[in-house]
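Only a single protein chain was left out; the remaining protein chains are all shown in position.
Coming up: subunit A.
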Amino acid sequence: MLRFTLERFAGMVVTMLLVSVMVFLIMEIPPGDYADRYAFRKYSGTGVNVTEADIEAIRRDLGLDQPMLLRYFDWIGGIVLRGDFGQAFAFETSVAKVIGDKVWLTAGILFATLLLTYLVSIPVGIYAAVRRGSAVDYGLTVFSYLGLALPNFLLALVMLYFANRWFGADIGGLFSDQYRDAPWSLAKAWDMAKHLWLSAVVLAWSAVAYQIQTVRATMSDELNKLSVTAARARGVPELKLLVKYPARLAINPVVSTIGFDVNRIFSELPIVAVVLGLTELGELLLKAYLDLDMNVAGAILLLLTFAIVFMNFLSDLLLGWLDPRIKLGV
């Protein structure tokens, strides 16, 4: 397992390196560079005549006249060594400040959504497979189709309505008013959790519907395996049998798509965020792109891709543990 872990870890580092190069190239794509945009923003409307030489000076100041390779290392080095993502152009402050809290909130929503998705879909999918053809199974199938058909934002609106009626007014956003600008504390975290579940339910909805069907299908296959009958014929108690033999392999496709789920949740986040009044990274990413604020956009992209690559690493380890044939290379 150690060798397997090290191999996968090395794979993750290499992938992150490649991804960071790609993100850097994406940041370079828009015409003009940071100096152009900085100068334009600073002096436009002021009547000052900006010459090529002025921009050149800004460029030199910021080190933008260096070769691309050097700038790449400067950029990634700052991020890895100091957590410094450079200057945010539109907000005239550091990128780290701009994305700051939003990173944690987004990570919180992502994590809560993933957890909810798996905690619900895995046991329910297993149950549906075991009770295949029963009324409960049919009911779950109908729910799944509903879950897949219903647009997220619609669900968010409906949920918001009911949450307001049942849990009192202030359910939109991530915090109640009194905690919005308060420093972090246990009470504030609890307040966030109370708000988080709504976004998590909305975002997990379609994933739950989808993964229930996945688990149900693979579990049905696994239940028909001879090895399961053989274990049953040895008198293994039914619940232990289900968990130890078929379920362990049935969750493989779910585990292997964790990274994919992260990506999907992130792309669905902005529209849900708009309805629920959240401020998260997706919305900021969009805005940064429109403003050509490439340092901010790059930072968000890099964080997102790193998160996905890291989750893929975790899912690889989990798969290797679930099915030893994978790490033995069979």
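The rule is simple: a residue touches a chain if its C-beta (ideal position, glycine included) is under 8 Å from a C-beta of that chain, and two chains touch if they have at least 3 such contacts; residues count from 1.
Keep in mind that, in the parts below, contacts and distances are computed from a predicted model.
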item	value
Omitted chain, identified by the protein name its UniProt record gives, among "ABC transporter ATP-binding protein", "Carbon-monoxide dehydrogenase large subunit", "Septum site-determining protein MinD" or "Transglutaminase"	"ABC transporter ATP-binding protein"
Residue among A:L2, A:L81, A:L186 or A:L226 touching the omitted chain	A:L226
Option touching the unshown chain, where A:D36, A:D84, A:D291 or A:D323 are the choices	A:D323
Touch criterion as defined above, residue of A:Y127, A:Y245 or A:F266 at the omitted chain	A:Y245
Absent chain, residues of subunit A that touch it	225-238, 244-245, 248-249, 322-325, 328, 330
